[in-house]
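Only one protein chain is missing from this complex, and each of the others stays in its spot.
Going by the order they are written in, the chains are A and B; count residues from 1 in each one.
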Amino acid sequence: MFKRADGDSRRSVTIHVEGQAVAAREGDTVSAALLASGLDVRRATAVSGARRLPYCMMGVCFDCLVTIDGVGNRQGCLVPVAEGMQIEIQKGKREIGK
Amino acid sequence: MTVRKDAIIVGGGIHGCSTALHLCLAGLKPVLIEKDYAGRHASGVNAGGVRQLARDVAEIPLSIRSMGLWERIGELVDDDCGFESYGQVLVAETEAELDACRVRVTDLNERGFTHEELIDGAELRRLVPAVAESCPGGVVSRRDGAAQPARTTTAFRRKAEQLGATIREGMPATNIRKDGKLWLVDVGTDTFAAPVLVNAAGAWAGRVADQFGETVPVETIAPMLMITSPVAHFIDPVVILRGRKLSFKQFPNGTVLIGGGHLAIPDQDRNETVLDWRKLSESARTVAELFEVMRSATIMRAWAGIEARMRDDIPVFGPSAVHDGLYHQFGFSAHGFQLGPGAGAVMAELIVHGGTQTRITGLSITRFQNSPPSSTT
Partner (left out) sequence: MSAAPKRDQYDVVIIGAGPAGLAATADAAGAGLSTLLLDENAGPGGQVWRAINSTPVKEEALLGTDYWSGAEIAKAARDSGAEIIHRATVWSLDRNLEIGVSVGGGSAFIKARRVIIATGAQERPFPIPGWTLPGVMTAGAAQTMLKSSGLVPDCPTVIAGQGPLLWLLAAQILRLGGRIDRVLDTTPRANYMAALPHAFGFVTSPYFMKGLAMMREVRAKVPVTGGVTELAAAGNGKLDAVSYVTAGGKRETLSAELLLLHQGVVPNVNLAMAAGVEHRWNELQLCWTPVLDALGNSSIPGIAIAGDGAGIGGAQAAVWRGRAAAGSAIKASRSNAKVSDVSAQLRRAERGRAFLDTLFQPAKQFRIPQGDTIVCRCEEITAKDVLDSVAIGATGPNQLKAYRRTGMGPCQGRLCGLTVTELMAEARGKSPQEIGYYRLRAPVKPIMLSELANLPKTEEATKAVVRG
């Protein structure tokens, strides 16, 4: 869907999406890294299970909600990636205590 | 223009709307006057608890009467009001609290009330599996439950209007006065006249009572609530605590409502409240201690509704002690929602028949005669 433009010299950062290693760049937000990964990173809504991807990328729409290092319902578009970060795609209502 | 009605109801909360509906069912044509819109304040934004549990003995008969109406609420107002009956559980956190529960239930049984039932730790955990291991038991009222407050109040309003009530929203009742046998109330450029005036004005009711010589110790409060994002289903009944301020309820859509009576700072004249986040933090801490699984839940919204609390925490309900045709229905002190349907029915009986089978002694305004009022009215 998206590709990286030429001349991006930022350091590579490895994150794990549902256990799979993904190369992101330092300064990417989690949502940007997910959209650049080429993986199926659609979440399922809590109301109907409909598939969604981030819509606004600026903290407004909450369609980027994602579980980061075990903490659910984080706005992926506001969180920068960090080495070793564990990302899980939210499928429906979050399991409580997760 | 003066419009003649059978009754004037001031206040469009659950109580005013319910009384309007029941007067219509008795064949009367009331007008209901609401300065904002029906359910704008406490009736629309409370926790929605439909609770007989843990009530003052003086209001139990009214509560039981109301419960009967809740159980056929769809027939009454053509809307199920989101009412669900999974019971309400009062949790004792210590053996001492459980002992107090035992005394309470025994006392109720001796008075002939059987809706509260003492439960041990095993039954508590069967009803509320997620509760902390340390809690030794509690009390359950199995027919209790919860409903959606704004939807409920709106349904009563709508049904009353369908049955012939006049609903005036968006302008306050002003210049309330009595002329001979008729009560007169202005709404904008209109005047309504009726032999009956029902004071159901919630946080604003103390001012009306005061104006007609019945000064009562009432204060304005704004109990705070907060709600979480949807989480997987883990609890059915409404849970309240014996010792600390907490009520707790998960809705069918997974959201969890946290309340319990911590207060915001009300600004009655601005129709506003300022939330007290340090107190909400105490609620959050209590929830986190009691239900470990809730620690990572997300708080989505918090709010508070303005209402009236009496010094003795039970409502003023029944005819005025001073004026013919004046009836009071206010001061429900943060637990009036469940009483709404029944209180409207009983109020209609008082107005139409001059009496009721439901025992309401103890709620009369006369109990405050010769007692000094509290600070705010």
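Assume contacts are C-beta pairs under 8 Å (C-beta built on N, C-alpha and C of every residue); 3 or more make two chains touch, one makes a residue touch a chain.
All figures in this text were calculated on a predicted structure; none of them were measured in a lab.
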item: Omitted-chain contact residue, chosen from B:191, B:215, B:268 or B:298; value: B:298
item: Contact residue for the chain not shown (choose from A:15, A:65 or A:85); value: A:65
item: Sites on chain B contacted by the missing partner chain, in the whole complex; value: 37, 39, 44, 148-151, 154, 157-158, 228-229, 253, 272, 274-275, 277-282, 284-285, 287-288, 294-303
item: Where the unshown chain meets chain A, residue by residue; value: 1-10, 25, 27-29, 32-33, 35-36, 42, 45, 47-48, 50-63, 65, 71, 73, 77-78, 80
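As a working rule, only the chains that are shown with their structure count from here on.
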item: Contact set on chain A toward chain B in their complex; value: 46-47, 71-73, 93-98
item: Complex interface listing, chain B residues touching chain A; value: 229-232, 234, 253-254, 292-298
